[in-house]
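For this view, one protein chain was removed and the others were kept in their places.
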Amino acid sequence: MHALYDLAVGPLAWLAFAVFILGSIYRLMSMRALALKKDAAFVAYISWPHAIRSLLHWVTPFGALGWRENPGVTIVTFLFHICLFVAPLFLMGHIVLFDTFHGWSWPALPDGVADTLSIVVVAACAYFLWRRLSVPEVRFVTRSHDWLVLALVGATFLTGVLAYHRIGDNLFMTTLHVLCGEAMLVAIPFTRLSHMLFGFFSRGYIASEFGSVRFAKDW
Amino acid sequence: MVAALEGPAFTMAVNGEAWETTFDKAWYPRFSPDGRLTVLVQADGDWTLAVDDVAWEEQYGYVWNTMFSASGDIIAACIQQDGEYGFSIDGTPWETLFENANQPVFSKAGNAAAAVVQVKSLAQADIATFQEGIFSVAVNGEAWDSIFVNCWNPVFDPAGKNVAATIRRSLYDYSVAVNGKAWTGSYACAWAPAFNPATGAVAAPVRKAGAWGMAIDDAMAWEPRFGQLWQQAFSPDGSKLAAIACTRFGEFTVAVDGTPWGVSFPVVTDLTPSPAGARFAALASEHNTNFAVLCDGKVWDGRYDMAYAPVWSADGAHLALAVEKAGRQTIVVNGKAYPQSFDKCYAPAFSPDGKLVLIRALAGGKCHRIVAPVTAFTG
Partner (left out) sequence: MKTIADRLIEDEGLRRGVGRLTPEKIQKVFKELVAGECGARMKTYMETCVRCGMCAKACHYYMSHKDPSYTPVAKVSQTMWRLFDADGKVDPEVIYQCAQVAYTECNLCRRCIHYCPLGIDTGYIISVVRRLCHKLGVTPQYIQDTAHSHSATMNQMWVKDDEWPDTLQWQEEESREEFPGLRIPLDVEGADFMYSVIAPEPKFRTQLIYQAAAIFHAAGVSWTMPSTPGWDNSNMAMFSGDSEIMARVERAHYETAQRLRVKRIVMGECGHAFRAVYDVANRWLGWKYHPVPVVHSVEFFWELIQQGRIKLTHKYADPVTIHDPCNIIRGRGLMDKLREVVHFLCENVVEMSPNREHNYCCCAGGGVINCGPPFKNVRIVGNSIKAEQLKATGVHTLVAPCHNCHGGLEDIISKFGLNMHTKFLGDLIYELMEKPE
């Protein structure tokens, strides 16, 4: 198990970050090339001022019609995404790893706060799980891919929380947590999680069309 | 002008003198190139064409679209009689009329008229029959043997002997037919064909693999690399072929023999070949304003609120057109404006030697006809 842990926090971590970063760059660049080649009559209307104006509405809770009409999803979605980024980035345990291997360090959140944020992510995943199972319009469009990405995120945070609270075999749980996290990183450029890369551009594009061609708001 | 008389009667007034004949309705007054005045008229519910105060004897359910041969000696018009469609040439209707006829053309020589005609009946919402083909092209009242799903833009060669048209053999298979014989080439789309006046070859812009190229006589002559390609025109000696081309989305220019000019504009129109010298002119604009004149790949300095179709001198040495700026119009020759401006300018004309320009204009309610030497355009 130790060997596996060493592998996970060593070479596999390198690999995961490499795939995530290089894969993301590749996906973005190749999508840009495809847009220029095949969507010239649409790319031509991209207008950053309109895109930014719209994005500001969409990154504000209840700042767009869709958010207002779906209050439950809105609250959970914002909490989920904020915690999803903040908890792992400012978790002492993660910073220590980076410090150990690379000598990089930055301020950490108090452990209790990071723990709460992680629990929020797990709870949000449970909420999403419930929606996929019981809200008819969500269940209708849910496929195995959606379960997979939900499981990846959920498992990563759940194992993290369990490891922190020393529930179960700690080495096993920690190793599992690291492996899940790495799988999630690797999955980002190549699965539905790529909305993290493309979402701002797809929203920005349609905002440009609405703003600069159709003179209407898109939020 | 069309003059309204007492009561519901109309006639024509020429230089202040009214015709003797009156009509219930009159519209579409046009002068023929040989100076005769024509007008479409209705009397007792039937329509016909009147030429210099004399109406054609034959009357029709409706008459429209007066057309002239190049010299003006022959006059053609579209007619509808008892729900059937065709042409009347100098008052004589086609022997065969069709369920529908549109996109009429009349040859320069005046020897032939053609239109897209519907040769089979079509019941309401009968999409199956439509897709089997119900359209053809009729020349002088005789339809081609071949039938297509659609035919568009029939064109004559200068002698009026041959006709080419864009066709669609199925909803997806565009091509060109010449005298009823379709090309074998199949394209995703095609625009109007044009004849090479010297060789008789037929050129048409065609779309293949998402881009436009030029096919000549059923073979790809300009590889498909344009976003659009249309209004192609041969120089009268047949040596060069030019077309309006979109080189990038939103950027248009003129391509000559497949090579685009080095300047581009949001819109290019009115591509006009010179009668001699194989030169080309066109108009460029943005949003229907800021018009510029393109001549052989060069952009003239002037910018105008509106520009009208350019006219070449016979030798191709000079180019003239009417332009508008701040509500006033004038004539520009070789980029230089006439010193005087008018309320409205009509198309200019050159003397046969190209040294003089005829300006026809309205100003202050008066007609102006000015003959000015090319050197008088200095503005």
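Some observations on this one:
Letters are used for the chains, namely A and B, taken in the order the chains are written, and counting of residues starts over at 1 for each.
In this section, contacts are C-beta pairs under 8 Å (C-beta built on N, C-alpha and C of every residue); 3 or more make two chains touch, one makes a residue touch a chain.
Remember, it's a predicted structure, so these values are computed and weren't measured experimentally.
Within the full complex, the chain left out of the display contacts the shown chains A, B.
Annotation: of B:Ala18, B:Ala70, B:Leu171 or B:Ala198, B:Leu171 touches the absent chain (contact as defined above).
Interface note: of B:Tyr308, B:Phe350 or B:Phe377, the residue touching the hidden chain in the full complex is B:Tyr308.
In the full complex, chain B makes contact with the omitted chain through residues 25, 27-28, 61-62, 64-65, 78, 80, 85, 100-103, 118, 124-128, 130, 135, 149-150, 152, 168, 171-172, 174, 188-189, 207, 209-210, 227-228, 230, 246, 249-250, 252, 266-267, 269, 285-288, 306, 308, 324, 344. Remark: the residues of chain A touching the chain excluded from display are 31-32, 34-35, 37-39, 41-42, 44-45, 54, 58, 64-67, 69-70, 73, 77, 131, 135-143, 146, 192, 194-195, 198-199, 201-207, 210, 213-219.
Operating definition for what follows: only the chains that are shown with their structure count from here on.
Between chain A and chain B the centroid-to-centroid distance comes to 60 Å (mean Cα coordinates, whole Å).
Against chain A, in their complex, chain B makes its touches with residues 227, 248-250. Taken together, the chain A residues at the contact with chain B in this complex read 40-41, 44.
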